[in-house]
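Apart from one protein chain that is not included, each protein chain of the complex appears where it belongs.
Now for chain A:
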Amino acid sequence: MLEARNLAAGFGRKPLFAGLNLALPKGQILGLEGPSGAGKTTLGRTLAGLHPALQGEVTLDGAPLPRRGRQPVQYLHQSPLLAMNPRWRIGKVLCEAAPVSEAHCSAFGIEAGWLQRYPHELSGGQLQRVSILRALAAQPAFLIADEITASLDQISQVQIWQLLGGICRREGIGLLAISHDAPLLSRIVTAGQITLSRG
């Protein structure tokens, strides 16, 4: 269980949100929606241990998140292009956490030809598939997916969410799906939906 208790986070001393309590069981999908600037990304990053909390704590099965080493909560960026070393080929990017088999690649629709390309040579949807598989190779207990389909067309959005949702349910991985698209979230969540409002 990934839990946040009395959590406050923001920039400087000013919190974007405060007193937030949240519990995400493994194998469940929780939706997080809200308008731009409400603090969705900051909350996601705080839950993944990438942003310091101003107050409160984030625990995983009752213990604080590890400060070093491979993180049990992996964060998927809105822009996968920025989350990949621009000088690395996709094959190397994919295996950054652990080797990835050909079977896994084909399950994710990653074609062999992509592996020799650089990140800027793939589309947003293709990169997002690579990004998801790379995160899963790290065998996380939880995934934070931050607007991962915001810049994609509707067909790609559905494909990516179906893929991710199916894997999380099958592998028992808890997923926090962040989006400003409430109808989209309502179609994929299994553990409810929370809304962050500005201020």
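Heads up, the rule we're going with is that a contact is a pair of C-beta atoms (placed from the backbone, for glycine too) under 8 Å apart; a residue touches a chain by one contact, two chains touch by 3 or more; residues count from 1.
Just so it is clear, contacts and distances are computed from a predicted model.
K.L.:
Determine which name in "NADH-quinone oxidoreductase subunit C", "V-type ATP synthase subunit F", "ABC transporter permease" or "GTPase regulator-like protein" the UniProt entry assigns to the undisplayed chain of the complex.
P.N.:
Spelling it out: the chain absent from the display is recorded in UniProt as "ABC transporter permease".
K.L.:
Based on the whole complex, identify which of A:M1, A:A97 or A:I167 touches the chain you can't see.
P.N.:
Only one of A:M1, A:A97 or A:I167 touches the chain omitted from view, namely A:A97.
K.L.:
Among A:Y75, A:F108 or A:W161, which residue is in touch with the absent chain?
P.N.:
Here the residue in touch with the unshown chain is A:Y75.
K.L.:
Of the residues listed, A:N6, A:N21 or A:N85, which one is in contact with the missing chain?
P.N.:
Missing-chain contact among the listed residues: A:N85.
K.L.:
Kindly note down the residues of chain A that lie in touch with the hidden chain.
P.N.:
Residues 48-50, 69-71, 74-75, 77, 79, 82-87, 96-97, 134-135, 138 of chain A touch the chain absent from view.
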